[in-house]
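The complex appears here minus one protein chain, its other protein chains still in place.
Chains here go by letter, A, B and C, matching the order in which they are written, and residues are numbered from 1 within each.
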Amino acid sequence: MKHASFIFGSWGITAVSVAVYAVWVIRRGRELAKHATREEMPWT
Amino acid sequence: MAGQSGTGTSATRRLGVLVILMLAALALCGLWFSAEDVVQGSTVRMMYIHVPSIWTAYIAFGLTGLCSAIYLSGKNRSLAWDRVAGASGEIGVLFVAVSLVTGSMWGRLTWGTYWVWDARLTSTAFLFITYVGYLAVRQLGGTHRQRARRSSVLALLAILEIPLVHFSVTLWRSLHQDASVANPNAKVELDGLMLFSLFLGLVAFTLLFVWLVLHRQRTMMLEDAFSDRGLDVAITARRNEAGA
Amino acid sequence: MDTVIELSGVVAVLGQFPALAGVDLSVQRGEIVLLQGPKGAGKTSLLRVCAGLMPIERGSGHVLGIDLATNREAIRSRVGLLGHANGLYLDLTVMQNLQFWASTVAATESEVSAAMATMRIDGRLAGVRASQLSAGQRRRCALASLIVRRAEIWLLDEPHAGLDAAGRDELDALLRSAVSSGATVVLASHERDRALGLATRTVTIDGGGAA
Partner (left out) sequence: MNNTTIHKRRIAIAVARKDLTIEWNSRILVNQVAPFAAIVMVLFAFALDNDGILQRVAPGLVWLATLFSMLVVIQRSFTVESADGALDALRVAGVDMGAIFVGKAIALMVQLFVLELMLVATAVVLYGVEMTMVGFCEAIVTLVVATIGLGSVGTLYGGLAAGARGRETLLPLLLLPVVAPVLIGATRATEAAFGSGGTTVSEGWPWIGLLLVFAVLFCAVGTVAFGPLVDE
């Protein structure tokens, strides 16, 4: 494929940025949830 | 494995799996099965990731504005609306940043330079800076209600400002190629599978956005609850200090 | 007698810090109430809550019959808060400061001269820039602006700070004459002895709660 580095690069940048953000949110949520009570987590 | 230990529920987990499957399908369709464009060649494959990113950013900023308006107009002024607005704004900044980067890479291939001063690119850069400012104002401190009121007003100002900036930048300079799908005279002619890939991308990214907002606003709820609880602890401490 | 300030269980926060952790307070018209307690006890925050400037997180309160939780903005035009800062424009003269306040509430020229007379501001002092005044002169200028604004309750935070002995006695006399002409005064001080002679009642506050 022509321009493969640019094409895969742009897909890669998008994937990595979103993945890093998602992992950060999930981990932070788990960390905080460890110390939270049921009332503070109305979605459970 | 996660059980009830995080910000997930069975619904978000099912949504998450669906999003991952759709993104995998998008990668297959966009990078492998779909044909190359007559004019743009292989670079059209960048569209399937770039267009959904900027689409998601617009949805995100729209949701930020909507929730801010609901927060300010509601009688009881529920902080939940402010948290959704904040979560959505943060995710919007992420996606607009990503689409600026992929957009300039796409530009390098089609125009030969990473940056051209065309209307859409420039006003997207302004969009990015505006919402970075919005996030900075959310970090200013004060009570949750102060944060909520300040940032909601700012979000509504941004909604007002963006069309104005876009309009003036468009007047200033307009050389960009027209939007691919909306304009029949566009250089890109999409066949069936290419169109399918693009719409698959739009749907997948929208669901990804929903999943991210759900999780992020729940973490924000926990952050707020913890600082409130910190308040309870501090009140007790002050009372004890008074008794001593 | 009629109650002008009525607080119960008020909690107020500064950032994430609970400056008030459940305060009860009741003040009658015409009183000079001294809030007494160590530095950082929450006196300033209590005054700011009474002025409708700081939102209350929990508890309930009324000032001049107005609910602090729902309508604190309405209180503001009827009380005067004098904090550590005097609220003066330093690049304006005393007279220009007072005239500015007068024009915001449509006070007449004669009301301004009356306020200046009460606070013993003469023609020479009136022409001096606020940045060149002594601490006591600034305080007098600020109190004069409270009269011009027609404040019904005076909330004074450490009004004696930075004044010499003569200045303090003078301030006490000025406050007594203000009360006799219809004002209610709540003042905060961490110097127990200084304000005792002035006050008609003392409330002790510590650790963000009034006892």
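Convention: a contact is a pair of C-beta atoms (placed from the backbone, for glycine too) under 8 Å apart; a residue touches a chain by one contact, two chains touch by 3 or more.
None of the values given here were measured: they were computed from a predicted structure.
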Omitted chain - touching chains that are shown: B, C
Contacting the left-out chain in the complete assembly, out of C:Thr104, C:Ser134, C:Ser177 or C:Thr200: C:Thr104
Sole residue of C:Leu35, C:Leu81 or C:Ile147 that reaches the chain not shown, by the stated touch rule: C:Leu81
Interface with the unshown chain - residue positions in chain C: 51-55, 73-81, 83-93, 96, 100-101, 103-106, 129-130, 145, 149, 151
Where the unshown chain meets chain B, residue by residue: 72, 126, 129-130, 132-133, 136-137, 140-142, 146, 149-150, 153-154, 156-157, 160-161, 164-165, 167-169, 171-172
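The rule is simple: only the chains that are shown with their structure count from here on.
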Chain closest to the middle, measuring from C-alpha centroids that were averaged per chain: B
Whole-Å gap separating chain B and chain C, where each centre is the average of the chain's CA atoms: 48
Separation of mean Cα positions, chain B and chain A [Å, integer]: 13
Per-residue overlap in chain B, given as positions that touch at least 2 other chains: none
Touching two or more other chains - residue numbers and ranges from chain A: none
In the complex with chain B, residue positions of chain A that touch it: 1-4, 6-11, 13-14, 17-18, 21-22, 25-26, 28-30, 32-36, 40-44
Of chain B, residues touching chain C in the complex: 141-143, 145, 227, 230-231, 234-235, 238-243
Residues of chain B defined as touching chain A within the complex: 2, 4-9, 27, 30-31, 41-43, 45-46, 49-50, 53, 91, 94, 97-98, 101-102, 105-106, 108-109, 208, 212, 215-216, 218-219, 221-223, 225-226, 229
